[in-house]
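Only one protein chain is missing from this complex, and each of the others stays in its spot.
Labels for the chains are A, B and C, by order of writing; each one numbers its residues from 1.
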Amino acid sequence: MSVANAGFPLLTVTAALPAAGAIATAALPAAKRGAAKWVALVVSVATLVLSLVVLARFDPGGPRYQLTESHAWIADFGVRYELGVDGIGAVLIALTALLLPFIIAAAWHDADELEPARPNRRWRPTQGFFALMLATEAMVIISFAATDVFLFYVFFEAMLIPMYFLIGGFGDRAHAAGEEEAAKQRSYAAVKFLLYNLVGGLIMLAAVIGLFVVTSDQLGEGTFSLQKITEARADGGFQLDTNIERLLFLGFFFAFAVKAPLWPLHTWLPNAMGESTAPVAVLITAVVDKVGTFAMLRFCLGLFPEASKWATPVVLVLALVSILYGALLAVGQRDIKRLIAYASISHFGFIILGVFAMTSQGQSGATLYMVFHGVSTAALMLVAGFLISRRGSRLIADYGGVQKVAPVLAGTFLVGGLATLSLPGLAPFISEFLVLVGTFSRYPVAGIVATAGIVLAALYVLLMYQRTMTGPVTRPEVRAMPDLRVREMAVAVPLVALLVFLGVFPKPLTDIVNPAVEHTMSDVQKKDPEPDHQVAETGWFDYKPAEHAGGDHK
Amino acid sequence: MSPVNYVYLAAVLFTIGAAGVLIRRNAIVVFMCVELMLNAANLTLVAFSRIHGNLDGQIMAFFVMVVAAAEVVVGLAIIVMMYRSRHSASVDDASLMKL
Amino acid sequence: MSAVATVSGAASSVPSLWTLGAEQLQAPKIEYAQLSPTLIVLGAAVVGIVLEAFLPRKFRYGAQLILAALGLASAFAAVLGLAISGHATTKAAIAGMGAIAVDGPTLFLQGTILLVGLVSVFVFAERRLEPRSHKSGAHVDSWAAQPASVPGGEGEREATKAGWTTTEVYPLLLFAVGGMLIFPAANDLLTLFIALEVFSLPLYLLCALARRRRLLSQEAAVKYFLLGAFSSAFLLFGAALLYGYAGTVDYSGIARVIGNADRTTSAVLAETTGNDALLLIGGALVVMGLLFKVGAVPFHMWTPDVYQGAPTPVTGFMAAATKVAAFGALLRLLYVVLPGLRWDWRPVMWGVAILTMLAGAVVAITQTDIKRLLAYSSIAHAGFLLAGVIATSRDGVSSVLFYLGAYSFVTLGAFAVVTLVRDAGGEATHLSKWAGLGRRSPLLAGVFAVFLLAFAGIPLTSGFSGKFAVFKAAAEGGAGALVVVGVIASAIAAFFYIRVIVLMFLSEPKADGPTVAVPSVWTTSAITAGVLVTIVLGVAPQYFLDLASQAGVFVR
């Protein structure tokens, strides 16, 4: 620890940069609207660079948590300012930092409608919008890097505030029932988002306090430090009473299940994603919600392994329900953004499935899933946002034949969609397949049920594509639709390229993630199930021509 | 007779006072009932002081009297002010703020 | 009282004031240094009265303001001096012949109260908000031009034209503060009662002194006064019974008797202590008197009405300072006098705490007046504080102290903000008027949002640190269930805080919406103080937590 402290506080800086950027952006005067956008973009790119440095500095072979920082914060609560990343945290920080520039670029004009007709010294929506985004980024990064439960909790909760204003304050002007109704829906969605997560957070607060109490009477002084607790458990200095552990687990899990979101706590997501602007929707589902699934992996399993195992059956069932339920509801949606929201619910089902399958394939898959789902949803949702901004409507029925007038838009949209239905060759396929294999190898039935999800995914994606992009062009609004502009290309194309690249060559990521997953597996003291008939892996080099490949052992 | 009976009497007085507060409408009367309760307390103090054979109770009683007097000053002022502005001393009229 | 300590304990010889002459009584010993904060404040108050009597009207405002500010500031300096010189910890002692305990909690709370008083003085002194008077063109503040005059009557009109105001508020404030300084320090039942009255009576009056909406203001005063007097009668009767049980009003004395250290000293004591009814009823009644002051269910019903009717600066002062003082007294009573009865009062307090948290939160949901809303939220917070009180541990004490410090400034700031949102009729307290405030003046709305988030206990605000400290103490004290209830209550409470935020930021401004008055340096500084404390205690509370935990021991 102390050794690590000597080092340069990379993680803190990575998180502090966007925070500073947020303040800077917010501070800009009303007239400097354009500058605000650029500041935000530049800062987010700089953060991306830093996060890449984090990835580079992270040594997969090294200790579990790296780049650690540890400073006293609130001794009375046993709270320290402790940062550190394992492979999982590192890649998720990278994901966050990666998506923000695209989100900001995509949201370039989203706050413009709100700008008052005549400049007003006090009311500066654009500055506020981008400042809030950067603030969210900072908080998300901290919560990915926090190795102190309390520190994590603080930002896990605080994150809600900027998100709340992003959802409630800025919407796309594309509501079917007019702006009046839209405003109502927006604030409803924002409040719903905040209340759901706040309730989850408060229940978690009870568990956090409980954790403090048990640590303080078992370790002498209460602590929230993951390392401390894990070490203490390792050398037997810390065993939780079964029931207490289960209660605490439930407290934590509830909060994360709301955030993730897991059925039946999911209903806030469609509202939030439906009413907010597409970039904000991406911020919700691709970045903020990942904190929930990440926290399950790191805190639920890391702190309460026994309880996690105890809860696994129920969680798996809920995850499966989420997968199928989300997919079926996606099929039934008439609103593009709500459709993508339900698709995300289905995907979060997969992630949680992978986390709780407790096999290395499942958990690596889940981690990769978080990243890839982030990228694919970003691609799909942002392009959808471009589409919606052109037509001013979110209803699928208002489109048709777009492919003819805007082929590039349609193309990127299709690739995003194919990624969402996890087509091989695109990144999400790898994660989904890993999750399925991992689940199947321990819970075959669950694996098979989940596999049904991939069929449904094809259904809702292709239905949406068919109804929006194909067919004859009947509507004048569609006929007048321009293809992607340069800015929009700059957003969509790199994401698509990334999807393809990671789909073909994910090894860099798996190399970083695998060791971290091993650690998690050791937390829960689980081993991968052995194959019934393990065969010596015959590499390609000692490959024999197939004269006995017929298996004619008669 | 045993000083304990005074305690019982005091208890009765206190209850009467409390009942008065709950029942009567006129602010002045309500206030007087409160005073009655204070005096019941006084009586208790004195009685116990007698029982315990130390003076704390009696001393306290004097303090209470003084306090009661001060309270009267403030209380009457407020009640009179209310009366002047609404020409009624009924506490039930003072119910603009509710829910 | 122990000055006139017991004559020969024999019940046969009839002790009375007359027989006293025989004995020479030793002059009571008063530690002026340790009582200095109280003395300074009360002294300043008296001087204030004199000034009020002799100064010509136009000088009064300035003089009173300076006097009050100086008095409070120097009193605070005195508190600091005492704390630094170790009176909070090592040199903690009973002073004033056993009447006053000068120890950690006392000094911590006195410091808090003094700061709150100081900030309140600033809010009291605000005279930018009201329009100038026509005739003299003098600035006026939010105090009645002439309290004695009939609302809407000739006298009032005259006074208003003349631009008079009630400068008596400053001495009254000082008296109230004086009483509050004694309240948590009181080390015997009599002092407790006196202190209670000393700070209650000025408050009753302050409630009645609003310039606008005088009927409401007077009604608030009446309700507060009658109910206050009622409750103090209960407290007194309870005190009498306790005296009856223990034969002394001295805290430590009673505690000793309860802990049957010296029951056998006298036959009488043996007899009275024979029936616990005296003790239990007495204790219950005293506690009830204090619960009334902290506004715990079911003794809370005065809170909304009084908070709404009283002049907003007074509301802020009451909400902050009264709670601090009352909880201080409650803590001392339960921890010093009745620790022996823990197993009797804890379950009861459990009930009260749960009721208070839930009722406060639930009823607040449907409130439409911002001041009433804050009143109910203060009830809910009283509930959270009670959870800390129940912990019955050193952590419990310090957590409550910290919470009080944090909460009082948030409250002050919030009510200070309320004073600024005005329309033709004075303050626009109806929630519907607050719609779209965020568009009109984002800064103010933002500040208020910070306060609301602190109330809601969102991390990085003092509200969260406080709530965490209290719940932690409660959980450690084995009140886990209470924590869960508290969490649920906070969830419910969050709902209406958020409602206000939604109203301010997400709903379109009304055409006839209120204007936000630009305050003078006074209110500004008050609000700034509120925000600063809220953030600092939220982000880096460690120092203050240490302070509180050092101050967490009562001297017995």
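The criterion applied here is as follows: a residue touches a chain if its C-beta (ideal position, glycine included) is under 8 Å from a C-beta of that chain, and two chains touch if they have at least 3 such contacts.
Everything below uses one rule, namely that contacts and distances are computed from a predicted model.
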Protein name (UniProt record) of the chain left out of view, among "phosphoenolpyruvate--glycerone phosphotransferase", "Heme exporter protein D", "ABC transporter ATP-binding protein" or "NADH:ubiquinone oxidoreductase subunit L": "NADH:ubiquinone oxidoreductase subunit L"
Omitted chain - touching chains that are shown: A, B, C
Residue in contact with the excluded chain [from A:S344, A:S441 or A:T520]: A:S441
Residue touching the undisplayed chain, where the options are B:V12, B:A69 or B:L99: B:L99
Contact residue for the chain not shown (choose from A:S44, A:Q403, A:T420 or A:T520): A:Q403
Touching the absent chain when the full complex is considered, from A:A27, A:A234 or A:A452: A:A452
Absent-chain interface as seen on subunit A, which is shown: 195-196, 263-264, 266-267, 325, 328-329, 331-333, 360-361, 364-365, 401, 403-404, 418, 423-425, 429-430, 433-434, 436-437, 440-441, 444, 447-448, 451-452, 454-455, 458-459, 462-463, 466, 469-473, 504-507, 510, 514, 517, 528-541, 543-553
Subunit B, residues in touch with the chain not shown (by the definition above): 18, 21-23, 25, 30, 91-92, 94-99
For subunit C, residues in touch with the removed chain: 222-223, 226-227, 230-231, 234, 276-277, 280-281, 283-285, 287-288, 292, 297-299, 301-302, 304-305, 343-345, 347-348, 351-352, 359, 362-367, 492, 495
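To be clear about the criterion, only the chains that are shown with their structure count from here on.
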Whole-Å gap separating subunit A and subunit B, where each centre is the average of the chain's CA atoms: 66
Whole-Å gap separating subunit A and subunit C, where each centre is the average of the chain's CA atoms: 47
Residues of subunit C touching at least two other chains: none
Contact footprint of subunit C on subunit B as seen in their complex: 7, 10, 14, 17-18, 21, 27, 30-31, 34, 37-38, 40-42, 44-45, 47-49, 51-60, 63-64, 67, 70-71, 74-75, 77-79, 81-82, 84-86, 91, 94-98
Residues of subunit C that touch subunit A when the two form their complex: 439-443, 453, 456-460, 464-465, 468-469, 471-472, 475-476, 480, 483-484, 487-488, 490-491, 494-495, 498-499, 502, 505-508, 540-542, 545-546, 549
Complex interface listing, subunit A residues touching subunit C: 72-77, 122-123, 153-155, 157-158, 160-161, 165, 168-169, 183, 186-187, 190-191, 194-195, 198-199, 202-203, 205-206, 209-210, 212-213, 216-217
